[in-house]
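Only one protein chain is missing from this complex, and each of the others stays in its spot.
Chain IDs A, B and C follow the sequence of writing; residue 1 opens each chain.
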Amino acid sequence: MSTWIPESASNLAASVDNITLFVTIVSVFFFVLISAVLVAFSIKYRRKSEDQETAYITHNPVIETIWTIIPTILLMVIFAWGWIAFKELRNPPAEAIEVNVVAKQWLWEFEYFTGKKSLNELFVQQNKPVRLIMRSDDVIHSFFVPQFRVKQDILPGSYQQLWFTPTKVGTFDLLCAEYCGSGHSKMLATVKVLSPEAFARWEKGDELEDGAALAAISVSPAERGKDLYSQRGCLACHSIDGKEVIGPTFKNLYGKTEDLEDGSSVLVDENYLRESIYEPEAKMVKGYPPTMPSFKGILSEEEVTALIEYIKTLK
Amino acid sequence: MSAHNHTEEHHTGLRVYAAVCLALFVLTAVTVYVAKFDFGDFNIVVAMLIASIKAAIVALYFMHLKFEDKLTWIYALYPLFLLFLLIGFTIMETFTRVPVIK
Amino acid sequence: MSSTVEHAESHAHGHGLGDAVTHNAAKFGMWLFLGTEILLFGGLFAAYALFRAKYPDLFYDSHKKLDVTLGAINTIVLIFSSFTMALAVSASQKRNRNWLMILLSITFICGAAFGVNKYFEYSAKFHHHIYPETNIFFALYFMMTGLHMLHVFIGMGIIFALIIMAKQGRFKEGNRYTPVEVGGLYWHLVDLIWIYLFPLLYLIG
Partner (left out) sequence: MANGAMTQTQHIPYLAQKGLKSWILTTDHKRIGILYLVTISFFFMIAGLAALGMRYELMTPELDFFRTPTEYNVAFTLHGSLMVFFFIVPGIAASFGNFLIPLMIGARDVAFPRINLLSFWIYLVGTAILLSALAQPADTGWTFYTPYSIQTGTKVILITLGVFVLGFSSILTGMNFIVTIHKLRAPGMTWSRLPLFIWASYATAILQLLATPVVGITLLLLIAERAFDIGFFDPAKGGDPILFQNFFWFYSHPAVYIMVIPAFGIISEIIPVFARKPIFGYKAIAYSSFAIAIISFFVWLHHMFVSGISETAAAIFSFLTMLVAIPTAVKVFNWTATLYKGSIDFHSSMLYALSFIVLFTVGGLTGVYLGALAVDVHLHDTYFIVAHMHYVMIGGTVMGFFGALHFWYQKWFGKVFNELTAKAAWFLIFVGFNVTFFPQFFMGFQGMPRRYATYPEEYISYHALSTYGSWILGLGIIIMTVNLLIPLWKKGWPESSNPYGSLSLEWQVPSPPPHENFDEIPTVTDWTYAYGKK
């Protein structure tokens, strides 16, 4: 990773980087110029005596015209260049593969044209253009992958699109860039760019390539639950160290008796936890906002079991 | 300075004000009347045109804009320009949003 | 060092500003303020334009629930009050205190009539379970007419103050009628905005 701009991992990065470089050269030039002149004048014309002679210069049309025209030309070049690169960002090729994206407080859901779904992990194939069709279930979110140089706000009530062709195999951070509430900074996901072979295997459902799935068959349910806790966005709202974030903390949750909004109370056991994951608003604990989305169809029964096992370990 | 201690007073007469008032009544009747006809997309244009004529009459005569200096005119018209800008660009932005074909 | 100022003998007048300067400044200030009022309503007009373009049918169907006759009567009332206000300014310039008070009172009564009319209109809407949250048209209707109503009330307050001032004989000489003229400008703006609200809300073709 270079120090000033992240590595480029999409077809769009190069043109964005080129214009960025141009703007940077222009900016550095003018910054150095102005600073140097300022410092030079400050030294040369510093007040040495009270009656130092000064020149009576009020204006100079030639100089003023020149330094109005030069920035104007440069700015127009930057505008035009930025626009050209922007057009590329905005216009996906026809052959792009579509992926549906749902952003909600505070997780990402991806649905592929094969019907496969994934949560907080976007799988794409190297060198194959992808078109994301994105909607939000609640407030404005923004899809941002720094290495791809793409960003698009996702609005509730309409579809937004974004496209890119990943050029490098690897895992890249996907960040929510539009402030969306208390879980905003935890609304992170990853984009997994797979080689064509790996992608084909993944599509077939043979997920052995996938570290998480691999772990699923070889680790205890509680450990699997721990991974799910961070991958599936639970951590945005539920702490494991007793802090109150948005929802109740998981620490010492199992076996506790919670007071509900309707005045009754409930013992937190396996069934209550399962119900709360699938139907969060069925039994609301007193004093918490009804913001949790349902994980029905997102987390399998097996995964819910793993999560419950994990919660049980948090004492 | 004390020699010019009064500003121009525009003693617009009762007759002018009455005529203006009457014109406004008539235009109100006209706008209600024409609303009964359907000009398609021009309904709003017609209605706004009549309203603007009425507004102009109120401003020019009742509010004496007719007798005001250039400066007042500028500051009476500039907000209208900004209003058009606000409405125009907002509408332009809203209706040029690219529909995502799904 | 060269100087940029000198003292002329001729500026002998006191510390207060001349009447003419005050009068012009006050009028100009009010015009500036009216500009901000236009832009305050401007946001509502822009929202109206946007949503009407988006939902023409909703706007058409909803506007039928408004009473054109009441709206038209209110338009006439406001125009008439503008007329009497203009005459009041004229009377104040002629230092005709009796006429000034009569005309201001008529204007005030017109404002009150407008308010009463609006009260009946609103209660009829509530009676038919039409509230701001009913749909976007009524949200705009209540916001626009409500904000306008607020301006009518403020205008009536100003007129009331002017009547009191006239009663105390404050507009006798010089340019002391400035408050009447400035208050009049404000009242005309209230009328001016209603001139647009009426066709926009009541007369959608």
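Operating definition for what follows: a contact is a pair of C-beta atoms (placed from the backbone, for glycine too) under 8 Å apart; a residue touches a chain by one contact, two chains touch by 3 or more.
Please read these numbers as outputs of a predicted model, since none were measured by experiment.
Although it is not drawn here, the omitted chain touches the following shown chains in the complete assembly: A, B, C. Contact with the chain not shown here comes from a single listed residue; of A:Ile78, A:Ala96, A:Val169 or A:Val285, that residue is A:Ile78. The residue touching the chain not shown here, chosen from A:Ile97, A:Val139, A:Val169 or A:Val266, is A:Val139. Interface residues of subunit C with the unshown chain, by the touch rule above, are 1-8, 11, 15, 17, 21, 24-26, 28-29, 32-33, 35-37, 39-44, 46-47, 50-51, 54-55, 131-133, 135-136, 139, 143, 147. Summarising the interface, subunit B meets the missing chain with residues 71, 75, 78-79, 82, 85-86, 89-90, 92-94, 96-98.
What subunit A contributes to its contact with the hidden chain is residues 1, 3-6, 15-16, 19-20, 23, 26-27, 30-31, 34-35, 37-38, 41-42, 45-47, 52-60, 63-64, 67-68, 71-72, 75-76, 78-79, 81-90, 138-140, 142, 144, 146-147, 149-153, 155-158, 160, 173, 175-186, 188, 243-246, 289.
Operating definition for what follows: only the chains that are shown with their structure count from here on.
In terms of their C-alpha centroids, the spacing between subunit A and subunit C amounts to 50 Å. Once the centre of each chain is set as its mean CA position, subunit B and subunit C turn out to be 14 Å apart. Among the residues of subunit A, none is found touching two or more other chains. Those residues of subunit C that touch subunit B in the shared complex are 13, 18-20, 23-24, 27-28, 31-32, 34-36, 38-39, 42-43, 45-46, 49-50, 52-54, 68, 72, 75-76, 79-80, 82-83, 85-87, 90, 93-94, 174-175, 184-185, 188, 191-192, 195-196, 198-200, 203-205.
Subunit B makes touch with subunit C in their complex at residues 1-2, 4-7, 9, 11-12, 14, 17-18, 20-21, 24-25, 28, 31-32, 35, 37-39, 43-44, 46-48, 50-51, 54-55, 58-59, 61-63, 68, 71-72, 75-76, 78-80, 82-83, 86-87, 90-91, 94-95.
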